[in-house]
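Note that this complex is displayed minus one protein chain, with the remaining chains in position.
As written, the chains take the letters A, B and C, and residue 1 is the first residue of each chain.
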Amino acid sequence: MAATTETVLGVFAHVDTTVRALEELRAKGYHDLTVYTPVPVHEIEDVLERDRPVSRVRIFALLGGLVGLASAWILTAWTSLQWSLFVGGKPPIGLPVSPPYVVIMFEMMVLFGGVATVIGMVVLGRLPRLRPSPSFDPRFTNDRFGVAVHCTPGRGSSVRDILRAAGADEVRA
Amino acid sequence: MTTKAGVGALGILLLAVLIFLAVSSWSRQPAVAARPSSQPINFPHNTHVQTYKIDCQYCHADARRSEYAGLPSVQRCLGCHKIVATDKPEIKKLTEYGAKAEPIPWTRVYKLPEFTYFPHKAHVQFGVRCQTCHGAVETMTTVSAHTGPTLTNDLLNVAGFRVAPPPLSMGWCVDCHREQNATRSAHAPLDCVACHH
Amino acid sequence: MSTVTERHARAAGTQAVTPTYGDVNRDVLATLRTPGSLYFAWMCIVGLLLTCFFLAWGYQIFVGMGAAGKRTPQMWAMYITTFVFWIGIGHAGTLISAILYLFRARWRTSIYRGAEAMTIFAVMTAGLFPLIHAGRMWFAYFLLPYPNQRYLWPNFKSPLVWDVFAISTYLSISTVFFIVGLIPDIAALRDASTGWRRRIYAMLSLGWEGSDGQWRHYRRAYGLLAAFATPLVLSVHSVVSWDFAMALVPGWHSTLFAPFFVDGAIFSGFAMVLILILPMRYFFNLHTYLTDRHLDAMAKLILVTGLVLTYFYACELFTSWYSGDHIEKASLFWRLSSTYWWALATMYFCNCVSPLILFWKRARTSPVILYIVSILVLIGMWFERFNIIVPSLGHDFYPYTWGIYVPTVTDSTIIIGSFAWFFLLFLAFIKVMPSLSVVEVKETLPAPMRDAAHGSHH
Partner (left out) sequence: MKRRDFFKIVASTGAAAAAGGCQQATETILPLVVPNEQLVPGVASWFATVCRECPAGCGVLARNRDGRVVKLEGNPDHPVNRGGLCIRGQAGLQGLYHPDRFAGPQRRDGALLKSLSWDDALKALSEKLTAARAAGKGRGVALVTQLETGSLGALMDRWTQALGARPRVSFEPFGHEAIRAANRAAFGREAVPYYAFEDAQVILNFGADWVETWINNVALPAGFARMHAFREGRTGTYVHVEPRQSLTAANADEWIRNAPGTELMVAAALLKLVGGEGGDRGSAAAVAQVDPRQAAEQSGVPYETLTRLAKMLTRAKPSLVIAGGVAGGGPDATALQYVVSLLNAVLGNVGKTVRFGADWAYGKATPYAEVAKVVQAMGAGEIEVLLLGPGVNPAFTLPGGLKAADAIRKVPFVVSFANQPDETTALAHLVLPDTHWLESWGDYSPREGVNGLMQPTMKPIRDSRPVGDVLLSVARTVLGTEEGKGPLPWAGFEPYLRQAWEPLVKGDLAAAQRQGGVWRDVPAAAVGPARAQAVSVAPAKLEGDAGGYALLAYPSLRMYDGRGASRAWLQEAPDPITSVAWDAWVEIATETANALGIARGDVVRVTSPYGAIELAAYPTPTLHPKAVAVPIGHRYAAYHVPRYVGSPATAQNPVALLSGAPEAQSGGVQYLGVRVTLAKTGARRPLAVLQATFDQDHRELARHVELGAAREQALRGRTEAHEAITMYSNQRYPGYRWGMAVDVDACLGCGACVVACIAENNVPVVGKAEAAYGRQVHWLRIERWFEDGRQGEAPNFFMPMFCQHCEVAPCEPVCPVFAAYRTEEGLNGQVYNRCVGTRYCGNNCPYHVRRFNWYNYDFPEPLEVQLNPDVTVRQLGVMEKCTMCIQRIMAGKDHAHRDAKRAVRDGDIQTACQQTCPTQAITFGNLRDDGSAVSKLTSSPRAYQVLDEVGTRPGVSYLKKVVREQGGPATRAKGHA
C-alpha cells in the first residue's frame, strides 16, 4: 500500500485556511483525504460530507434496541412459564405481554441499543488502534488542524503546492 | 489489534462469571458425601444384596412407613450374625457393640439440607426404587454419595445447555416429579412449600 | 489558592478574554497537576469515614439486620431513604449531558463532565444500599436471571427486580456515555503527557486521532446515545418511585410518584452539581469556563424544579385529603402532627422555601448563597425520602403494629459512610481525568480564523 500511494500532510492553524485547502484539493480531484481536527468543525464537515453516506452507526443502534426488546420479552415470558406461579392474584403471563414486564423490556432495549451504538462507533471508527497512524501529529488534539492527502506517487509535489497556497503552516510527506 | 483488546475484555468477563458461579454453587452444597473408609464397620452392601439377596427394606425397615429410611438395630444385625460368619474381624466388632449394648456410630452419607423435607414413605410406597436416588448400592461395598450441584453443571446451564442436573439437586428432583406426573399420572407435588417448610 | 488570583480571574472573566484552543488544553490539563496538602487532608477524612462504614457493615452482616434500627412496621428505613437519595443525585449528570445536549444548550459543555462523573459515582453509591439492606445479602444473586440447576428465576413482576434492571442499565449507559465523551480528551491528555502516564492514556484513548472518519461516527453515536439516555433518565427514578407506588401503604400508593420523584431527583441532582462545581471553580481557578452564566442557568433550574416540587407536595396533601379514604387521611394527619412532624417541617423549609431566594438575581450568581441553598436542598431531599418511608409505614393500615423507628449507631454510620464513599471516588476522579470537556469547551469557542471575515459568516 505504501508502495502504491504516497501521503502528504499539511498542518493548519486556522479553520478557514483548512477549508480552503480542502476545497482546492477536491476541485483538483483529490478525494482520498484524512482530516485531523481537535474538535468537530462544521465547515470542514460540510466540505467532506457532500459525497458520503450518513454514518451507519444508527443501524447498530436500531438492531441493538430491537434485539434487547425481543430478548426481554422472551426472557420474562419463558421464565414465568417455568413454574407458572400466581403472585398477588396475577397470572404468570398475560398476552401479548404482561404490563409488569414492559419495564424490563424497555430497560433491556435501552441497554442493548446503547451498547450496540458504541460497538458500532468503535468498529466503524476503526478503534482501538494501538499505534498512531503515520500522518498523525500530537498537535491535532490540541490546536492544530491536519489534512493528509493520499495520492498516487509522483503527484505529491502538486499537492504540497495546493496546501501551501491554501496557507498551511507546515507541509511534509 | 482490535482482537487483542477484545480477548482481554472477554477474559475478564469470563473470570467474573467463574467467580460468581463458584460462590453460588459453593453456597448451595448439600450433604457432605462421606468417604467409604470412614465407617466404623466395613459393611459390604454388595455381599448382602447380591450374594444373600436381602431386600433393602429388610434392614432399612422404616423406609416404607417413615420420613427416614432408618438403620437396622444392632439386634437385627446380630439376628443373623450370631451364627453367620462370627469369626470375621468386622463381625467381631459388631458383636462387641452388641455386647456393650452400644449403638454403632455410622457415618452419615446422605444428608439433605435441613430446609428440605424429604419423606421416604411417599416415594417408597409409590414404588420408586432405592437405586433411583442412591445409585447402584448393590454394587458398592460401603455406600458413598456423589451428589450436589456442580460448577461444570452451572457453567453448561449458563452456556444454555439444559444438561440433566446432578442427583439429589433440586432440579433433579423437579425433573423426576414432572416426568412422573406426565407419564404415570402421579401426583408428585411441585409446590415449593411441599419440600421447603 | 490566594484570593488574589481569584480576583484576577474574575477580572479576566468580566473582560471576556476568550481563551484560545491552546489555553483550554493548558487550563484543563492544569487541573491534573499533583494535588496539594489540602487535597490529601480531605482524602484522609474521607478514608477514615469509609473505614467506619465497612466496619459497621461487617458488624451488621455478622449479627444480622437487628443491628440497624428497623422493626415492624418500619421494615424499611434509612437505608432505602439514602438509596433513593443517591439515585436522585445520579440524575443531574445524564440529564445535563443527554437532554441538554439534544436541546443544544451550549452552557452545559463546561459542567457536564463533572456532572456525569457525579452521576456514575452516585449510582455506584446507591447500588451499595440494596446489598446493605438485604437480610441475607450473600444471596443477593438470586435476583439475577441466570440459568441454574434449580430452574428458578427472579419474579419480573417485582418492582425490586425492575430496580435491578433499571439501575444496572442506567449505570452501564451513563458509564458508556461518560467514557465515549472522554475518549477525545484522553487523547489530548495522551499527547500532552509523557512516560508511563502517556502509555496508560494511550491505551484508554483507544488510539483516538480525531480524523474526520472518527469524528463522523463519533458524533452520530454520541447523538444516538443521548437519544437512548434521555428516556432512561426519566425512567430510572420512575421505576424507583414504583417501589413505593406499587405498594399498598397509605402515603405510597399514588400515581403521582413517578413525576414527583423525577423532579425531585433533578432538583437534588443540580444542587449536588453545584456543591461539586463551585469548589472546583474556586480551587482550579476555572472562572473563565465556569462563568456566572453557568451558575445562573443552574440556579434557575433549581428554582424551577423546586417550585414544581412544591406543587407536587401540595398535590400529595390535597389528594390524600380529597380521597376521603379514612386510612389515607389518618396517615397524613399523623405525619403532619405526630412524632416526625419536624422531619416534615425540615423538608418543606429546605425544598420549598430556601430555593425562593434564587428569584433574586444576585443570589443566582453568588457562590456562597448558591452553596448554602444547595446544601439545604440536599438535606431537604434526604428528608423527603425519609418522610415518604418511615412515617408512612409507622402509621399504616393496622393499629396493632403502629410504631416509631429509632436509628442506631450502625445504620447512621453506614449512611455517613456512603457519603465518604462517594467523595472518595469523586476526589480520585478529578485528579486522573479532565473534569472539564476539552473538546466541547473548544466547540463553544469561536473557531480560529485567519481573517475575521471568513470566521463570522457562521
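As a working rule, contacts are C-beta pairs under 8 Å (C-beta built on N, C-alpha and C of every residue); 3 or more make two chains touch, one makes a residue touch a chain.
Just so we're clear, the structure is a prediction, and the values are computed from it rather than from any experiment.
Within the full complex, the chain left out of the display contacts the shown chains A, B, C. Across the entire complex, the residue among C:99, C:124 or C:152 in touch with the chain not shown is C:152. If you put the hidden chain back, the residue from B:122, B:155 or B:176 that touches it is B:122.
Touching the missing chain, out of C:30, C:45 or C:140, is residue C:140. Within the whole complex, the absent chain has one touching residue among C:246, C:277, C:381 or C:439, and that is C:246.
Although one chain is not drawn, the whole complex shows that of C:99, C:203, C:327 or C:369 it is C:327 that touches it.
In the full complex, chain C touches the omitted chain through residues 63-66, 70-73, 75-76, 130, 133-140, 142-143, 152-155, 157-161, 164, 243, 246-249, 326-327, 330, 393, 396-403, 406. Those residues of chain B that touch the chain absent from the view are 27, 32, 34, 62, 65-68, 70-76, 97-98, 101-108, 111, 113-117, 119, 121-122, 125, 187, 191-194, 196-197. Within chain A, the residues in touch with the undisplayed chain are 83, 85-91, 94, 100.
Note that only the chains that are shown with their structure count from here on.
Centre-to-centre, using mean CA coordinates, chain A is 30 Å away from chain C.
Averaging Cα coordinates per chain places chain A and chain B 59 Å apart. Each chain gets a centre from the mean of its Cα atoms; for chain B and chain C, those two points are 53 Å apart. Within chain A, the positions touching two or more other chains are listed as 83, 127-131.
Of all residues in chain B, none touches 2 or more other chains. The part of chain C that touches chain B in the complex is made up of residues 138-139, 141, 146-151. By the touch rule above, chain C contacts chain A in their complex via residues 20-22, 25, 145, 151-157, 161-162, 165-166, 168-169, 172-173, 176-177, 180, 184, 187-188, 190-192, 202-203, 206-221, 224-225, 228-229, 231-232, 235, 239, 242, 439-440, 442-443, 447-451, 454-455, 458.
Partner chain C is touched in their complex by these residues of chain B: 20, 23-24, 27-28, 149, 153-154, 157-158, 160, 165-166, 169-172, 174.
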